[in-house]
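The complex appears here minus one protein chain, its other protein chains still in place.
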Amino acid sequence: MMMSKPWIFKRQELVRFGHCDPAGIVFYPRYFEMLNALVEDWFTQGLGIDYAQLLGPRRVGMPSVRLSADFKRVSRMGDLLTQRIAINKLGRSSLGLTLQFDGTNNDEDGCRVAFEQVLVCTSLDTHKAQPFPPDLRAALERVTGAAT
Amino acid sequence: MMMSKPWIFKRQELVRFGHCDPAGIVFYPRYFEMLNALVEDWFTQGLGIDYAQLLGPRRVGMPSVRLSADFKRVSRMGDLLTQRIAINKLGRSSLGLTLQFDGTNNDEDGCRVAFEQVLVCTSLDTHKAQPFPPDLRAALERVTGAAT
Amino acid sequence: MMMSKPWIFKRQELVRFGHCDPAGIVFYPRYFEMLNALVEDWFTQGLGIDYAQLLGPRRVGMPSVRLSADFKRVSRMGDLLTQRIAINKLGRSSLGLTLQFDGTNNDEDGCRVAFEQVLVCTSLDTHKAQPFPPDLRAALERVTGAAT
Partner (left out) sequence: MMMSKPWIFKRQELVRFGHCDPAGIVFYPRYFEMLNALVEDWFTQGLGIDYAQLLGPRRVGMPSVRLSADFKRVSRMGDLLTQRIAINKLGRSSLGLTLQFDGTNNDEDGCRVAFEQVLVCTSLDTHKAQPFPPDLRAALERVTGAAT
């Protein structure tokens, strides 16, 4: 059951004109722009680790090494998506996430897209993996502890 | 071995300034824009089915139902990517593809991103699945026949 | 004085990773995506005319016929932009706007980009100009009246 997923962060995003294609539905690369924005907001607001500081002055990268998406229902301009994150796996330098975008247009609505994403912590100078910095590690342990 | 994949279409694309992020590497949603452009060119140039006609006047959609990506090496502005398509599975209304973006900067370069994508043929009026139109089906059978 | 402009709508937007280029600053096409989102929110929230309804079921378009931008200061990832709209000219089917994005990082900050935009009301079936629909016209007159 998706309902039992221990979601640790949630936000909402409006499907805009610029997200949609000539078919009138979200063009899938735009879903991935939303996905990155969701992760940004989770870091800054949820974990208390400023994402712009992390990737800017601190030179810590969080690129995806693996990403999959199941597109289950179409989304149209004007839809409000509820976007959620759960942690699947926390490694020394990698982080496995489940992310889900749900519509709430009516009773029969539900999951629009379900994502699995593996992020890895890197140095932006070398683009090589490195352990999470201590403040980020502590924040991640706090939320995964809270979720068990 | 990736080499033995029966690639049926190939094109090249330059990694541009606008594809890259503050880390100086391709922002992953841009890879999916490239992916869609690759599929468009394959339809029009490889299969001889004009993609703009198909999705425009003919009102036939080809949305993704499943998509996964393995990001293996970073790509930088100015890199020339070789993009290839192979067919994994041809159904009545669905199409399973393997797609790969390779760099060729030097001898140690190789696959940058490997994708698996399942497309489904839909009506753009109902967004429901429908069998491939006959000309598209014939073109797909021709290339899969050629590849076996 | 910019201060004396009769701004009729305001919102804020965070500069995200995906807005920025390898130079670490906003890639200018992303400013225009923000601009369109600002106009969308103004219609829906400020004017009370649902933008998604207008361009979707109602088939009324609001394309730009003229657009100019003065880029005055760079914007970086993590900056919070204050975005404002003022009306310059209201015609039978056209609308002249001034739009401005300001940063508020410190005392010496100020306007990042100033835009002038002319939108025209069209039918999405013919892409030809048509007078504003009555509810939109009434809403526009209300705010321009309020602003004088």
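Structure notes:
Each chain carries a letter (A, B and C) given by its place in the written order, and its residues are counted from 1.
Quick note on the criterion: a residue touches a chain if its C-beta (ideal position, glycine included) is under 8 Å from a C-beta of that chain, and two chains touch if they have at least 3 such contacts.
None of the values given here were measured: they were computed from a predicted structure.
Set against the missing chain, the residues B:R16, B:R92, B:K128 or B:R142 yield one that touches it, B:R16.
The omitted chain makes contact with just one of the residues B:G48, B:G78, B:G91 or B:G110: B:G78. Only one residue in the set B:W7, B:Y28 or B:Y51 touches the chain that does not appear here, and it is B:Y51. As for the chain not pictured, it touches chain A at residues 17-18, 20-22, 24, 27, 29, 77. Hidden from this view is one chain, which touches chain C at 22-25, 27-30, 32-33, 35-36, 55-56, 61, 63-71, 74, 124, 127. One chain of the complex is left out; on chain B, the residues touching it are 15-18, 24, 33, 36-37, 40, 50-53, 55-56, 76-78.
Here is the rule we go by: only the chains that are shown with their structure count from here on.
Taken chain by chain, the contacts link every pair, so each chain touches all the others. Centroid to centroid, with C-alpha atoms defining each point, chain B and chain C lie 35 Å apart. Between chain A and chain C the centroid-to-centroid distance comes to 28 Å (mean Cα coordinates, whole Å). Residues of chain C in contact with two or more other chains: 17-18, 24, 77.
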